[in-house]
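The structure under discussion appears below in the form of structure tokens.
Of the protein chains in this complex, all but one are displayed in their positions.
Should a chain be cited, it is by its letter among A, B and C, assigned in written order, with residues numbered from 1 in that chain.
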Amino acid sequence: MKVVYFAWVRERIGKAEETVEPPAAVRTVGDLIGWLSTRGDEYAYAFETPKVIRAAIDHTHVRPDTVIAGAREIAFFPPMTGG
Amino acid sequence: MKVVYFAWVRERIGKAEETVEPPAAVRTVGDLIGWLSTRGDEYAYAFETPKVIRAAIDHTHVRPDTVIAGAREIAFFPPMTGG
Amino acid sequence: MTYNVTIRIQDADFDVSSEIAALTASRTDIGAVVTFSGICRGSEGSGDATTALTLEHYPGMAEAEIARHADEAMNRWPLTGLTIVHRVGRILPGENIMVVLTASAHRQAAFQAAEFLMDYLKAHAPFWKREETAGGSSWIAAKTDDDDAAARWDKN
Partner (left out) sequence: MTYNVTIRIQDADFDVSSEIAALTASRTDIGAVVTFSGICRGSEGSGDATTALTLEHYPGMAEAEIARHADEAMNRWPLTGLTIVHRVGRILPGENIMVVLTASAHRQAAFQAAEFLMDYLKAHAPFWKREETAGGSSWIAAKTDDDDAAARWDKN
């Protein structure tokens, strides 16, 4: 499963993308944030306030309770500031 | 008193402006429309439906009951279609 | 803080980018510019194709009315400036009739002021359009919609 990061989430983690293989117990977007947070201080820092983290699966915005099964690309990023 | 006409009011009357001296009993814009209407068929045609006629005194929109005393220039025209 | 308010009534066409550049020149407090371009359509809905519009205005009053509405917009919204250019004379389908530009730090003020100015211009500015078609020419009737649109900005 490919995971991509943007803006300060990318900067805190120190990479723009990676491939991860979470255990089967990680079912939802929220679960994945929790699991990623355990992978090191940089992840814990990036995800320290989960409620501000936005997520997308295959280019579509999703909520923390969205199931990740079948996802090709999951993105994590801060609230958007375009326009 | 200078009176000016625009759009189809001007076309129906056949002139763009003129100087008129209405009698003292002509006190309001509505009175003036009534008095002008008696000046000939072209005026009667121009003012045949007084409620669609708009008026301005010295470049400011006014209502039929506005008193015309002191006016330098009174304008009559159809509803506006700018923009 | 200075304000840029420009009002022009002219025969000539205009260029929207140039008007934006003039409105925003040498200032960095503008985050939003809204423009509204009114364009001559090839049909006014009567069925016959429009071959041209001819715009007439009331010189002196048109400038005064627009200036009064421009002042009201500047007072009601935190604008850095606005520009209104209205053409008169003969205009062909596809050509510009008029443009309103509003500039502000933020988008809401720019959008609201532009809509306000357009609603007022449509209902209150002394301009009249005559339409030419293959069958002749006639004055375009005002829309009651435009009066309603303008009235929504009236203060109680």
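One rule holds for everything that comes next: a contact is a pair of C-beta atoms (placed from the backbone, for glycine too) under 8 Å apart; a residue touches a chain by one contact, two chains touch by 3 or more.
Treat the numbers as computed from the prediction; the structure is a model and nothing was measured.
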| item | value |
| --- | --- |
| Visible chains that the absent chain touches, using the contact criterion stated earlier | A, C |
| Residue of A:Thr19, A:Thr38 or A:Thr81 in touch with the missing chain, whole complex considered | A:Thr81 |
| Chain not shown: contacting residue from C:Thr24, C:Thr54 or C:Ser138 | C:Thr24 |
| Interface with the undisplayed chain - residues on chain A | 4, 6-8, 56, 59-61, 75, 77-83 |
| Positions on chain C where the hidden chain makes contact | 15-18, 20, 24, 27-43, 93-94, 105, 107-108, 110-111, 114-115, 118, 122, 149 |
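We adopt the following convention: only the chains that are shown with their structure count from here on.
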| item | value |
| --- | --- |
| For chain A and chain B, chains touching each | none |
| Chain A-chain B separation of Cα centroids, rounded to whole Å | 72 |
| Between chain A and chain C, centroid-to-centroid distance (C-alpha), Å | 48 |
| Distance from the mean Cα position of chain C to that of chain B, given in whole angstrom | 26 |
| Per-residue overlap in chain C, given as positions that touch at least 2 other chains | none |
| Contacts with 2+ other chains: residues of chain A | none |
